[in-house]
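Left out: one protein chain. Kept in place: all the others.
By written order: A and B. Residues from 1 in each chain.
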Amino acid sequence: MNQRIPITEITGGFRGRAEVALADSQLRTNFRTAMDSLMQKRADAFPDEEEREGLREMGNQIKARALSKLPDLLEQLEARLTANGVKVHWAETTEEANRIVHSIIEARQGKLVVKGKSMVSEEMEMNDFLTERGIESLESDMGEYIVQLDHEKPSHIIMPAIHKNRYQVAKLFHDKLGVEETTDVDELIQIGRRTLRKKFLEADVGVSGVNFAIAETGTLLLVENEGNGRMSTTAPPVHIAVTGIEKVVENLRDVVPLLSLLTRSALGQPITTYVNMISGPRKADELDGPEEVHLVLLDAGRSGAFADAQLRQTLNCIRCGACMNHCPVYTRVGGHTYGEVYPGPIGKIVTPHMVGLKKVPDHPSASSLCGACGEVCPVKIPIPELLQRLREENVKSPDEHPAVRDGGAKYSPKERAIWRVWQTLNTRPGLYRSFLWAATRFRALAPKNVGPWTENHTAPVPAKRSLHDLARDHLKREGQQ
Amino acid sequence: MSARDTILNKLRAGLAGTSPRPDAFDENLVTRPWQYAPEDRLQRLRTLMEAVRTEVHEVTAADWPAQVQALLDARGLTNLLHAPGTAHGRQLADHWQAASARQTLLAYDRPIEEWKDELFWNVEASVTGTLGAIAATGSLILWPDRHEPRLMSLLPPLHIALLKASKIEDNLYTVMQKHRWADGMPTNALLVSGPSKTADIEQVLAYGAHGPKELVVLVLTDA
Partner (left out) sequence: MSELFYDAAPNATRVAPPRPQPRQYPDKPAEVILFGTCVVDLFFPEAGLDAIRLLEREGIRVQFPQAQSCCGQPAWTSGYVEEAKAVARAQLELLDTGLPVVVPSGSCAGMFRQHYREVFADEPDTLRRVDDLAERTYELTEFLLHVCKVQWADQGQPTKVALHTSCSARREMNTHLHARELLATLNNVERVDHDHESECCGFGGTFSVRMPEVSGAMVLDKTRSLAGSGADEMVTADGGCLMNINGSLDKQRTPFRGRHLASFLWERVAGSASTEGRP
C-alpha cells in the first residue's frame, strides 16, 4: 500500500502530479469522503442563509478595512505588543524569518523546538532550516506530526494528513515509532499524545502560528482543538509566533465575526475547543507561561499582492480551507498535486505572489471556474475573478509588464496568434458565416482526433447546418406566413 | 533600510491616494442571533458542551467540593491539583481536610520549572474557576493568573471547571463589551469549549489529544 512514490517528488508540474493522483484510487477515496463530510458539516453549521450572508459581508468588510490601513495597524500592533513585553521582528523573506527564529533559539542554546500548527512555518520550511542547524523541530498537531513522520508535506491546510487513512497511519506509527500496529483511531491518538507530551516537557522553544493579530490590544489569537497550540505557547520557556503581515485586524471585537466564520467554515464547529489569546510573556509573579514571547511578521510576497487593489483581496484569507473542501479539482487531485504549501483555490491565487508564476505556471489554469470556492469563502474573496486576472497576467508578454511576480510565464506568441485569429473570425460576420458554412459543409472531414479533448471525449462533429442558416430559413418562412 | 521599513514603505506605496475604509461594524449581526432568555442560557450551554463530550452538573456553592470528591472517587483517581490562592481553592482544601478525602491534594504554588515532570505526568485531575461562560458557543471563559496558572486547565487528563450560573452570558461580543476586554487583556485569556480533541485521522473524532481527556463543568446554580 505504501509502495507509491510520494506525490510531492513527482516532477512534471501540476498536470504530471495530477495524473498520478488521479490514478490513486485510495487517495481519491480518502479525499472524496473527507471533503463530502466537511461540506456537509459547513452546511449544517450555517442553517440560516441570511445570518451567514450578513456575517460573510461583515467578514469581508473587516478584512478590507484592516488592509486599507495595514501599515498603520502593523505599527500599532508592534507598539502594543512591545508595551506588553513581546519582541516583534520583521522579515521580508522566508529565509530572513528562519534566521530570526534560529537566532532566538541560539540565544537560549535551544536544542528542541515543538511547533503548533502554522502554515507560515510551512512556507518557511522551518523544520528543514532548523534541522540542518542541529535543532530538532517537531510538529505537534496530530496531522502535522503524522505528515512529518512520513517525510511528507500537509495536503490540506486544516487537515494536514487527510490524504492518509487509518491503516496507513497505523503502519507508519508501527514502522517509525516501533509500537504495536493498531488501527483504532483512539489508540493511535494516544500513541501520539504520549510521544509528544515528552517533547512538550523537554522543549526549549515553542513555535506557533497566529490566526488573528489584534492591533488594538496587542493580542495574538490562536484557535485549535487539540491543545498542542496551548502546549507550545505555554510549556516551553520561549514562544515564537510566526505570521503573515495580513493577519492583523484593527479591533478586538473584529475577531468575533471572524472567529465564527472561521470555525464554522472550516470544520462546521460553532467554535474550536480552544481559543487562545496571548498578550504577553509570563509576568514576574506568574507561575507558568513562556519568559519570552516573540512575533515574527513575514512578508514573503504579500506586499506584492497588496500593491494591486484587485489582487490585494487575496490577503483577506483567514485560512479556513472551505474553498478546497468545495473544490471539484482539489477533491480529485488532493493537496500534494499543487506542489506548494497552500493547495486548492486559495493556493492558486496566493502562491503566485509568494513563489512567482514561473514556478507555478499552471496554477491559474487549474480551475474550471465553477465558482464554488468564491461562494463559500467566509470573507468573500472573489477567487474565480482573481484566477481570471492571474490568467491575464500569466499570458502577458514581458513588455506588457505583468503585475504579478514572474508574470508572463505562459506567454506564447503562438497561442496569442491563435486568439487573434479567433478574434478576427468572431468580429467579421462574413468571415464567421463562411467558417460556419465550411465547417458544416465539410463536417465529414472534421478531425477524429482533436488533441487533449479526444482523451476524454469523442470529437465533436459540426451539425449539418448552422443555427445561422437554420434560423435564417426558419424566420424567412415564418415571416411569409 | 530595515525589513520593517521596506515592508511598511511598500504597503504605504500600495495605498497611495486611497483612504481608510470606514468602520461599519454591525453588532446586531453578532448579537441578535445569539440571545437567550436568562433561564435558557444554562440549557443552551449544556446542550452544546454535552455535544462535545463535556459533563455538566448542577451543584450549589456549598456542596460542590463534595461533588468533586465524588467525581474523583468514581474514577478511582489518586490526586487533585488545586489553586490554594483562590477562594474556591481554599474551600476545596477545607472540605478535603474535613472529609478526609482519599486523593492527595496538590497545590500549584510554585513556578512550573520546579516540578515540571510531576505536573506533566503525575497529576490526574484539576479544579479551576472560570470567569463565566458563553451560551452561544458553549464556551467557558478562563483568565489564568498567578493564583491559577495556565497549565492547570491543560495538563491533567481530567479538568473540573467551576461556573457560577449567573455568569453565563449570551455571546462573546456581549462578554467583551460588558467586561471591557479591549481596555486590557491578561497575559493569557482562553475560551474552552470541551475536552481536547482531534479529527486528524480520517476525520474520526478522538478525545484527549494533548489536553484534558475529560472536561466536567460544575455549575453553581445559586451563585
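Keep this in mind: contacts are C-beta pairs under 8 Å (C-beta built on N, C-alpha and C of every residue); 3 or more make two chains touch, one makes a residue touch a chain.
Computed from a prediction, not measured in an experiment: that's the story for all the values here.
Undergrad: Counting the whole assembly, list the visible chains that the omitted chain makes contact with.
TA: So, spelled out: the chain left out of view touches A.
Undergrad: Have a look at A:Arg99, A:Arg319 or A:Arg465 and name the one touching the chain we're not showing.
TA: Hidden-chain contact among the options goes to A:Arg465.
Undergrad: Could you please point out the subunit A residues that touch the chain left off the display?
TA: Residue positions of subunit A that touch the missing chain: 14-15, 18-19, 22, 36, 39-40, 42-44, 49, 52-53, 326, 328-329, 332-333, 362, 364-372, 375-376, 385, 388, 390-395, 410, 416, 419-420, 422-423, 425-427, 429, 432-433, 436, 439-440, 451-472, 474-475, 478.
We adopt the following convention: only the chains that are shown with their structure count from here on.
Undergrad: Distance-wise, how many Å sit between the C-alpha centres of subunit A and subunit B, to the nearest whole number?
TA: 31
Undergrad: Could you pull out which subunit A residues touch subunit B in their complex?
TA: Its residues touching subunit B are 30, 33-34, 37-38, 48, 51, 54-55, 58, 61-62, 64-65, 68-72, 74-75, 90-92, 96, 140-143, 146, 159-162, 164-166, 169, 185-186, 188-190, 192-193, 196-197, 200-201, 216-219, 225-228, 230-231, 234-235, 245, 250-254, 256-257, 259-260, 267, 270-283, 285-289, 297, 299, 303, 306-309, 312.
Undergrad: Would you tell me which residues of subunit B are touching subunit A in their complex?
TA: Spelled out, the residues of subunit B in touch with subunit A are 2-4, 6-8, 10-15, 18-27, 29-30, 33, 48, 52, 108-112, 116-117, 120-121, 136-139, 145-146, 149-151, 154, 171-173, 176-177, 181-182, 184-204, 206, 208-212.
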